[in-house]
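Only one protein chain is missing from this complex, and each of the others stays in its spot.
By written order: A, B and C. Residues from 1 in each chain.
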Amino acid sequence: MLPDVQRMSPEAKFKLTRVGVRGIKKPLVIQRPQKSVNLIGTIDAFVDLPAERKGSDMSRSVEIVSEIVDLSTRKQYRGIEYLAEDIVDKLLKKHDYANYAEVRICTDYFLERTRPSGKKSIEKYSLFALASKRRGEKGKKMIGVEVIAMMVCPCAMENTRSIYYKSFPKNIPVISHNQRGVITIMMDVIDGYEVDADELIEIAEESASSPTYEILKRQEEAEVVWRAHNNPKFVEDVVRDILKRLLEKYPDMPDECRVVVGCESEESIHKHNAFAERITTFGELRE
Amino acid sequence: MLPDVQRMSPEAKFKLTRVGVRGIKKPLVIQRPQKSVNLIGTIDAFVDLPAERKGSDMSRSVEIVSEIVDLSTRKQYRGIEYLAEDIVDKLLKKHDYANYAEVRICTDYFLERTRPSGKKSIEKYSLFALASKRRGEKGKKMIGVEVIAMMVCPCAMENTRSIYYKSFPKNIPVISHNQRGVITIMMDVIDGYEVDADELIEIAEESASSPTYEILKRQEEAEVVWRAHNNPKFVEDVVRDILKRLLEKYPDMPDECRVVVGCESEESIHKHNAFAERITTFGELRE
Amino acid sequence: MLPDVQRMSPEAKFKLTRVGVRGIKKPLVIQRPQKSVNLIGTIDAFVDLPAERKGSDMSRSVEIVSEIVDLSTRKQYRGIEYLAEDIVDKLLKKHDYANYAEVRICTDYFLERTRPSGKKSIEKYSLFALASKRRGEKGKKMIGVEVIAMMVCPCAMENTRSIYYKSFPKNIPVISHNQRGVITIMMDVIDGYEVDADELIEIAEESASSPTYEILKRQEEAEVVWRAHNNPKFVEDVVRDILKRLLEKYPDMPDECRVVVGCESEESIHKHNAFAERITTFGELRE
Partner (left out) sequence: MLPDVQRMSPEAKFKLTRVGVRGIKKPLVIQRPQKSVNLIGTIDAFVDLPAERKGSDMSRSVEIVSEIVDLSTRKQYRGIEYLAEDIVDKLLKKHDYANYAEVRICTDYFLERTRPSGKKSIEKYSLFALASKRRGEKGKKMIGVEVIAMMVCPCAMENTRSIYYKSFPKNIPVISHNQRGVITIMMDVIDGYEVDADELIEIAEESASSPTYEILKRQEEAEVVWRAHNNPKFVEDVVRDILKRLLEKYPDMPDECRVVVGCESEESIHKHNAFAERITTFGELRE
């Protein structure tokens, strides 16, 4: 019988907020409408630890992650947030000393998009999930997306217009700086109120100056540049327009539903980035 | 007169939590006992934005960062947290529409250390500072450190002992897996209660199995390995021992002082990491 | 008819070595013995550019990458190096002004492994492929793997033995520092001489002190630590043992076959890494 060092009593008796494993990489499967999708997840799994116990059984946490992920090839998880939720439940079941469990998953994600020409391209996004539960309480889960979109600066456009393009028609866009923006949306997933990552990605893309595309032929490239300059956006505008669209898309979402929206613009005129963020709830947004 | 697009009214009227710049890189100077230290800071600076204003004047935020950092060559800042605090104050002064400002700075940092042989080496650490203020309230600031230390697993040592080294004296350490651990301490800096980054670094190094060193000759290497194996530590132990040392080091620290301690071990037997964290206050720790 | 700016003549007439796209992310499929494997590739694709042509048709290069990758769901590519080779061929076909094409692919990769207990785990690796061709010449392709393994230092073990464990039996391993090592093997794939990424991964794991595992229960952890300490290895040893195993595994490999082997040890006693590398050919190794 091997010594169980983790069960011993620690010298310094403080409880710990999170104990576990970070950066487990595993292939997993989720079931989307009409297809199953193969993803590679990076997974963190934690429980809390009472003051009297020296260590957490980390190999048990990895086993649980592994079991649920293996299940994903058979059980039809609609999204990685449901997978994270099942891992949380099993962590609490198997670590009987723990009162809290938390799981984070992030993966690359791909969706088919229609280019301006009507042809298709495969675009790359990221998905995030966060599930947590306090023993005896109802668990929480969040779904998140990251979208790389195009941003055209409205301020520089009005300033170049007023200096260099004074005699031009006012309704025609003029030159500005533009760049990649990285948009993130994280949102509570509340039972009975369906939220889909694909919807959040769509909202992010609609709220930027333009989506970005893997392939653009010359005519399409001109169209994307034109549309984006007809739709100039600050990082502030992107975040606000996403908040507005979330309220419209999910009119029945309960007030307590938390939402975090961010946009970081990799400014083409600077070496640093511009950033805007709102951390809020649907209730606050409705005020 | 150029159009001031930022001052216009946005279409979607939501206030924003943080608007500003990320990743400004600047050389700065802090004044340590008996010497001035040249650092390269990566700086983020944000204010909040009311619902009625389209954009924040980001170039003004960068100017403020630049002015205060230039000041650092003349004004004797004891630490980057005081520099961050001054930037926050000026952000609130210059952005009169804002009610909140927040600044984050991180830098590499170097300290001289004594190797087992008594010779000196220069060791690399990281510093973090976070300052924030709500208009009309007292500002808050935190100082943080990151330390790369050596971790020896106590569980694997007792298990190899009980299987392979049964006949060995019990007081002699035996083989285990060991690896780099990344330790972080973040803590409120409260006026009147001096906290020094160098002290936090020392506490982190004392709480791991061993510090790491830039240079170790053969005899020293053996000594470091021996000391570390005489001092095996889980990530949980490291976090708890740091909490204990913080209470001892700062006995008068007010109860409301927040502290976050983390340790991530880059497990030599796994491809993923082990992690422990406590998010707490001095008051909770004293219970 | 839109202007074709790329076909214009540049002001500064210099030919270019590589022109193209970097960092295209795409899901792809390869066909392994008895199963198809879903991977997410990061792909670079370049051609050279003659002095008289202003620009390369980059959207064409992306279309070619996209077509061949789509093919991978139907055509049974044995490995990403064959996929890269097909992209190279098509780049030369479609960019008639180019005399050279080059494609790089890297992906995460997973293999089932047997833990010391006989149970299975899924382990994470990386794959690399590099294909290139000069018009009119035979193309070249390389396959590469990255493996995270465990390294135990032989020097520290002999030094702790001679200081602290003098009276101990000489055939029993004693304490040393150990850590993750990152092993890379890149090798030409020559038609008619089968080389398989799985074989290179196996050679890398056999040449380290021990493989690393996703899950290890207490008994297994002790066994891995024991085996690794019975097999201490410098980064130099790992590289040499891989070279030896490559010669043994591929006795008929032509002399001109290039091979690059590297090992980087994330030293648990230092903040920096130890590194060894050999850039050579099978011919040189046989001398």
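Annotations
Assume contacts are C-beta pairs under 8 Å (C-beta built on N, C-alpha and C of every residue); 3 or more make two chains touch, one makes a residue touch a chain.
All values reported here derive from a predicted model rather than from experimental measurement.
Considering the whole complex, the residue from C:20, C:41 or C:144 that touches the absent chain is C:20. The chain not shown here is touched by just one of B:27, B:254 or B:283, and that residue is B:27.
Across A:155, A:187, A:235 or A:276, the residue that sits in touch with the chain not pictured is A:155. Where chain B meets the missing chain, the touching residues are 2, 4, 24-27, 38, 40, 59, 62-63, 66, 108, 110, 121-122, 124, 214-219, 221-222. In the full complex, chain A touches the omitted chain through residues 123-124, 148, 150-151, 155-156, 159-160, 162-165, 168, 172-180, 210, 212-214, 216, 218-219, 221-222, 224-226, 228-229, 266-272. Counting over the whole complex, chain C has residues 2-3, 5-6, 10-25, 44, 46, 49, 54-56, 58, 62, 154-155, 158-159, 162-163, 234-237, 239-241, 243-244, 264, 271-280, 285 touching the chain that is not drawn.
Everything that follows uses one rule, which is that only the chains that are shown with their structure count from here on.
Chain centres defined as mean CA positions place A nearest to the mean of all protein CA atoms. Here the C-alpha atoms of chain A line up with those of chain C after a rotation of 180°, rounded in steps of 5. Per-chain CA centroids place chain A at a distance of 31 Å from chain C. Taking each chain's centre as the mean of its C-alpha atoms, chain B lies 35 Å from chain C.
Counting only residues that touch two or more partner chains, chain B has 155, 159, 163, 271-272.
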